[in-house]
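Worksheet: the structure to be examined is printed underneath.
One protein chain omitted, others in place.
For chain A:
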Amino acid sequence: MAYSVNISVEAPIENQIQEITYDGQEIYQSPLSMSESLAKLAQKIDFSKASTEDIIKETGEQDKTDDDSTTKEAATFQSSLWPWDSVRNKLRNALTEVCVLADVLAIAKEKRYIVLDQVPQEALETKPMVQVYARKKALAGAAAVLLAGAERLRASQNELARNRTTPDFHIELLRLRQNWRLKKVSNSIIGDLSYRTAGSKYAQTGMFEVTKAEEECQTTGSPPPSPGAGAGVVPPKSSSALRVTVPSELQGVAYIEVLCQKDQEDLCSATINLLGSGPTSTNPDVHWQQKLEAAQNVLFCKELFNQLAKEAVQLQAPIPHMVVGNQIMATVLPGIQLIIGLCHSTGTDKKPNLTPPQKSEHDHVLEHSLHQLLREVHHKNTHHPFPHPSSGPLGPSKKRCLAGPMAADRYELLEMTKSQTLLEQIIQQAQHFFMRLRTEYVLDTIAKEVKDPLIVSHWNALNSPTQSCVKINIMTHGYDSVYRTPLVVHVGEKALKCVCRDGRVMHMSYEPQELRDLVFCQIYQHQITAVQGLAKCMGWQYLANSTHLGLGAVEPLGNASSCILASPIGDRIIAVRCEPQTGVQVAIAQSPRKDFFPGQLVKERKWENLGGSFKEVRWDKMEGKNFLNKMELLMSSLTSSQ
């Protein structure tokens, strides 16, 4: 159904404003006169279209007369000259179109006869290559910007790095982390330099803090150094980007000083020479690695000294140990003392320390031994033996495990629990050191004094801190294949054990004189047995010998020994007597005796064969390089061929 619409067409009433005068008056454009408006309208006529409009108009007219819903436009002028005709036609067409559209929409809304469906649209031709090129160009532009920025940053960084001698803080921190344990606690970085993870049970913590070093305020801002100290000596500028702060009690350098010295008349003189002999390098510019290592060493020395001091107080020794301040004094052997001191120099004391002359030098070997002993304690704390079989409990040592099945008694179990303290061990090592020194001295002295049999001593290359071994050969020069006397001396801590040629074992104490006496006795016994060996070579018979002769004067040292030899044909006899104090005496006898005269009691001639009396040989006038050589010459001169 169509609705009738009233349309009114009006011309605008208002005339156009031509001009506005300065006083606000508006001058209207005069409206067009008739002829003028006609001309204007006539210009609007398109004569080429006017005829077709007529034909459409005619057919439209016919349709419209059949239809009641045509417009109420009464004007049926067919004149194309009517100026409103085209307007009217256009309006009518518009109305038609709009009516048709309304009808179509109404029908489509019902969806019974017409349905509105989407027309498949052709996809836009995208031209991907174009897009790619466009994006590429855009990215290239962005990349260029970024690269330029990066280049600039790199250049500035290189410039900075070249100019600056100190490395980056983070690189330094990485290096620090490779060597030391660090952790971050809220804002600060804390490290640990103690031996706790290595098995130490010392209470003192070794925490240090790592901070960034201040920039550039050392050289210019610091006050000038005092004129006395190091004028002209520029401290080496080894600054780094980070600074470590170690606790004040661990600053500086420390070491354990070990002195072995003879008894001092006044004990207080031993206390002076400890401080001040340490190095005073506490230059604040020292590299953090050295600083941390020094602090760790200080902690280690403190723990060691603490342990030794505790033991010194607790142990019951025959001569009690003394702990005074930073020193421990222990008696090693009668007359010899071991002094262990903790030298800790922080370098802050300004007074010059005169180092008084020390009577004995610091013993580096014993200091090293002390360090090793403490490290062993640490090691034992962490490395407990594993159980075998594996289902056993962790902890008991092999001895403990065997104690059950092997029925160990209470004494054995108690013995298992006892262990030697550090102080006892170091005292033992010091004792052995002295024993070895004394034994060497004794043997060297004897070797220098006694040239006739040569004393050759071979010390074992392998030994322990508490036991050494020396093999002594007594032999005569030129006759070493004839006979040599071997001796083995085991040097312990406080005693010596000597195994002689004949298998006898002699235990000696720490007095050096005992060893000396033993060696001298052995020398003279060697002479006698060597003579016997020589006699065998020469063809002489050995008649008798005695190693402990009961004849003659009592010897102050040892016993005299003697032997009697007979020539091959039996006409000469040599008697030799050796003793450590007076040396050698040789006498010869002849058989048959030359001075036989038959007397009242002894009548027959045959008794001359019994042999004459012994006549002593002037041994010092005898030819020969040494005793055996002389004996050899004597024997050869007395040997007659008949």
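Everything below uses one rule, namely that a contact is a pair of C-beta atoms (placed from the backbone, for glycine too) under 8 Å apart; a residue touches a chain by one contact, two chains touch by 3 or more; residues count from 1.
One rule holds for everything that comes next: contacts and distances are computed from a predicted model.
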| item | value |
| --- | --- |
| Name of the absent chain as recorded in UniProt (options "Mediator of RNA polymerase II transcription subunit 18", "Ubiquitin-conjugating enzyme E2 Z", "short-chain 2-methylacyl-CoA dehydrogenase" or "Haloacid dehalogenase-like hydrolase domain-containing protein 2") | "Mediator of RNA polymerase II transcription subunit 18" |
| Full-complex contact with the absent chain, from A:24, A:325 or A:405 | A:405 |
| Contact with the hidden chain (one of A:120, A:141 or A:389) | A:389 |
| Footprint left on chain A by the chain that the document does not show | 382-384, 386, 388-394, 398, 401-402, 404-406 |
